[in-house]
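Encoded as structure tokens, the structure appears first; notes follow it.
Heads up, one of the protein chains got dropped from this complex, but the rest are sitting where they should.
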Amino acid sequence: MSKKGRFSWYYFSSPQSFYPLAGTLQPWFAALAAVLCAVGLYISFFVAPTDAQQGESYRIIFIHVPAAWMSMFLYLVMGFWSGVGLVLNTRLSSMVATALAPTGALFTFIALWTGALWGKPTWGTWWVWDARLTSELILLFLYIGFMALQAAIDDQRRADKAGAVLALVGVINIPIIYFSVKWWSTLHQGASVSMTSAPTMAKTMLLGMLIMALGFWMYSIAATLARVRCVILERERHTDWVAAEIGGQT
Amino acid sequence: MIRALGWVLRRDLLLAFRRRGDVVNALVFFVIVVSLFPLGVGPEASQLRNMAPGVLWVAALLACMLSLARLYAPDHQDGTLEQMLLAGEPLVVLVMGKVLAHWLMSGLPLVLIAPLLGLQFDLPGDALAVLCLSLLIGTPVLSLIGAVGAALTLGVRGSGVLVALLVLPLYVPVLIFGAGSVGAVATGTGAEAHLMLLGGFLALALVLAPWASAAALRIAME
Partner (left out) sequence: MLEARQLECTRGDRRLFSNLSFKLDRGQLLRLAGANGSGKTSLLRIMCGLVLPSAGELFWDGRPIRADREEYSRNLLFIGHLNALKDDLTALENLQCAAALSGMPADAGSALAALDRFGIAHCAELPAKVLSQGQRRRAALARLVLSPAVPLWILDEPFSALDVGAVVELERMLASHLASGGMVVLTTHQEVQVVAHAILRVDLDLHTTALRAA
């Protein structure tokens, strides 16, 4: 790559120079997230047609499915940054991984919550041991485990590295868990009604879902950037530049 | 390398033999947990027969997890773990030795006693055989994955609960196919596919888990 590109990569991999960059980018991503979510919600609630079989209640998939996508995607991203942090020993990557976990857990929780809300009118119960819901539940446990491990270790360097190993083990396991659960659920209840293969997905439905997914994606970036800034401040609190930063604001 | 593995194995087996009580306690825990279920759900034979694979497997998961506390923590406390890191042998090999000893002392006894408990649940003969076979293939996976969790939580406060939090979700595939294999015999679909997949997990865990465990140990000792 060009000399300039490499230079900026290294430049922004230091927490000190990433901090202001994150501060500049964060509002833009937040605004983008707000706009996309507003458009997505408008399409899902007012434009998309009513489903012939499930009536209006199906509309919850516009939140449920993108949240489920994001929850899995964010774990992969977390695993990626953990791996980078472990191999290259860059502090910022570990901080990003740490900052990603709560957002991922949040989306996992939303996916579970909306899944339950959808289950009540559709299946008549709040919870079904459907493959998707079950693997989301296990994913939530994985997120909680990651956060609990990092919280339990006092030494920051060790917390980063141990979390990274766990995240990588999790990344290898997620597909295995996912397919195991899928196998298990087909075995036990036959072909269940799957939420994504909702009868004949209309084009507007797909569009709404994609826009919502994009909105969630932007939100994840914005939330992660905001959290990384907090993490950076907390960990670098003894350095001169943080002192100057905080001093300048008061 | 093999000699070092042998020494670790010999040492850990000797230690386990000197502390037989710990091994027996884990086994008794397994028996008690399994025996509590009929008391909880009632003695109806067909219901118990349906539940048996799941109950036995979940109890095996818990028993194996309990014994993880003994895997690295005592060595960490008395400094022998430090010496293993400095042994001049690949740490992965020593980890393999320790995991093998752990399985012989915690997994294998479960395999041996499981048929007796299966009889309590009125499992037919072919199901009992598959149960044993599935435990024989599956429990080493539990030890291998558990070793990663034990290494990650080494010396951390509240590590007992934490290790459960980390490891139990990762045990899900083993539970599904382990218990599923016994269930498959009952429904007459045959357990081969399940057992093959369990074997696949074992191969994967054998390749990856010792590395992860060794890396986690190095991190924990820093």
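Lettered A and B in written order, each chain numbered from 1.
What we mean here is this: a contact is a pair of C-beta atoms (placed from the backbone, for glycine too) under 8 Å apart; a residue touches a chain by one contact, two chains touch by 3 or more.
Being a predicted model, the structure only gives us computed values, none of them experimental.
S.K.: In the intact complex, which of the depicted chains does the undisplayed chain touch?
M.R.: Taking every chain of the complex into account, the missing one touches A, B.
S.K.: Among A:Gln16, A:Ser57, A:Thr122 or A:Gln156, single out the residue that touches the unshown chain.
M.R.: Once the missing chain is taken into account, the touching residue is A:Gln156.
S.K.: Need a quick check: the contact residues on chain B for the chain that isn't drawn.
M.R.: 3-4, 7-8, 11, 14-15, 18-19, 74, 77-80, 82-90, 94, 221-222
S.K.: Which positions on chain A touch the chain that was left off?
M.R.: With respect to the unshown chain, the touching residues of chain A are 154-156, 238.
The rule we apply is simple: only the chains that are shown with their structure count from here on.
S.K.: What part of chain B is in contact with chain A in the complex they form?
M.R.: Going by the criterion above, the answer is residues 148, 152-153, 156-159, 162, 165-166, 168-170, 172-173, 176-177, 180, 201, 204, 208, 212, 215-216, 219-220, 222.
S.K.: Under the definition above, what is the set of chain A residues touching chain B in their complex?
M.R.: Per the stated touch rule, the residues are 138, 141-142, 144-145, 148-149, 152-153, 155, 157-158, 161-162, 165-166, 168-170, 172-173, 176-177, 180-181, 183-184, 187.
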